[in-house]
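Only one protein chain is missing; all other protein chains are in place.
What follows is chain A.
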Amino acid sequence: MNGIIDIKDLCFRYSQENEKLDLSHIDLHVNEGEWLAIIGHNGSGKSTLAKAIDGLIEPEAGEVFIDGEKLTDKSLWNIRKKIGMVFQNPDNQFVGADVEGDVAFGLENQGIEREEMHARVKKALEVVDMQNFAKHEPVRLSGGQKQRVAIAGVLALRPKIVIFDESTSMLDPEGRLQIISLIRQMNQIEGFTVISITHDIDEASLADRVIVIDDGQIIDDSLPEKLFQKGEQLIDIGLDVPYPQRLKLELKKRGIQIPAEYMDEESMVNWLCRSILKN
């Protein structure tokens, strides 16, 4: 029954002067190896929840358990070793003089032995496919490449949970797809528990489960395909309407009858082809 993350009745406010809670009675259970997407519009409390999981903020009430251990002042440092975070802006996360040094930074901080460190850096760069850039300076890298290096830095520390906080939002389309496929690989092949905070519908659609945060509360907890049926309401919870849904609406406006059930891109393409190319 113990999950990798268990949050019980968590409440938090940034300032005692705030009348409203910034996180309000959050209950959340995440299984080991799960990919959970957290969505919500700007200012809904998504990132605050991530901070609560990593012990970066102190709750007013409630409890957080990570890997069965209660988050307290004492357990904080041990728990943080189990959690890696990747943020939005790749430029703000680079600390090393070159790629290798950047990945090694966290390991040096933890006093890992030199030989072990080299092995871990090498392995991490292989996972993110940046082994050929080990000696490169950060300024010469694209946004997607920098973000891959940031992920390698997290991997080298061997956490159990990796939290991606809008990690694809500042990348160009190519970089964005690279990172999304890397997140998938980390979850499915490397076995990390993944939490991705995102506005990206492609990223959210790959998750096992999606929770929606609004006004500091969890207002929905469901499978991605179920959530995507909400059509235009998705805009209010910080996501885009999936493309096939948007096209459906446009076609409906023009009097075209389309099956009501949710269709992903492939099934929409197939449906349209069948209907147009019939006979």
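To be clear about the criterion, a residue touches a chain if its C-beta (ideal position, glycine included) is under 8 Å from a C-beta of that chain, and two chains touch if they have at least 3 such contacts; residues count from 1.
The working rule: contacts and distances are computed from a predicted model.
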item: Identity of the absent chain, which is to be given by its UniProt protein name, from "RNA polymerase subunit sigma-70", "Energy-coupling factor transporter ATP-binding protein EcfA2", "L-serine deaminase" or "Ferredoxin reductase"; value: "Energy-coupling factor transporter ATP-binding protein EcfA2"
item: Contacting the left-out chain in the complete assembly, out of A:Val30, A:Leu49, A:Val128 or A:Leu239; value: A:Leu239
item: Residues in chain A touching the chain absent from view; value: 41-43, 88, 142-143, 166, 169-174, 199, 235-236, 238-240, 243, 246-247, 250-251, 253-256, 265, 269, 272-273, 275-279
